[in-house]
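One protein chain omitted, others in place.
Take a look at subunit A:
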Amino acid sequence: MVDEGTRKTLSSIPLLKTKAGPRDKELWVERLKEEYQSLIKYVQNNKEADNDWFRLESNKEGTKWFGKCWFFHDQLKYEFDVEFDIPVMYPTTAPEIALPELDGKTAKMYRGGKICLSDHFKPLWARNVPKFGIGHAMALGLGPWLAVEIPDLISKGVISYKEKTG
């Protein structure tokens, strides 16, 4: 089940309109603009709610995305690199979000550090094509994953706090 918090977050992220993938040249640019506008709004919402938890940017073509996400546990900030490709069948298929530095450290990942999604992610995504975008994938996929897995990995001693320098 999607918990109440995730549901609320999802409904606050602007929905997208253009059904276009990277093979659709001009329409893809339109879709990308919607993605960025939706993401900007989502990040702004997060900041206002004192729940800022990721930054993303993409290559010029909008096909490769990368950035950082972070999670607070016992007042300590744990930060991870995030990356994913826009699949050629996007937005019919969701991006596979990866945290490469955690690859091999948890069973809740597929090869390459791609996070394991809950059973309801794909149905929910499929029902909301093309309205869901990258922001929704982050909120529905990565957000809940971090909330469950990071405290577990910390308690198992698999990851430890690193003091940020600079």
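Basically, a contact is a pair of C-beta atoms (placed from the backbone, for glycine too) under 8 Å apart; a residue touches a chain by one contact, two chains touch by 3 or more; residues count from 1.
Note that in this section contacts and distances are computed from a predicted model.
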| item | value |
| --- | --- |
| Candidate names "Subunit of heteropentameric Replication factor C (RF-C)", "Bardet-biedl syndrome 1 protein", "Superoxide dismutase [Mn], mitochondrial" or "Ubiquitin-like modifier-activating enzyme 5"; UniProt protein name, chain not shown | "Ubiquitin-like modifier-activating enzyme 5" |
| Hidden-chain contact residue, picked from the options A:Ile40, A:Leu76 or A:Val158 | A:Ile40 |
| Footprint left on subunit A by the chain that the document does not show | 1-2, 7, 10-11, 14-17, 22-23, 29-30, 32-34, 36-40, 43-44, 47, 55-58, 61-63, 85-89, 92-93, 96, 107-111, 116, 118-120, 122-124, 126-129, 131 |
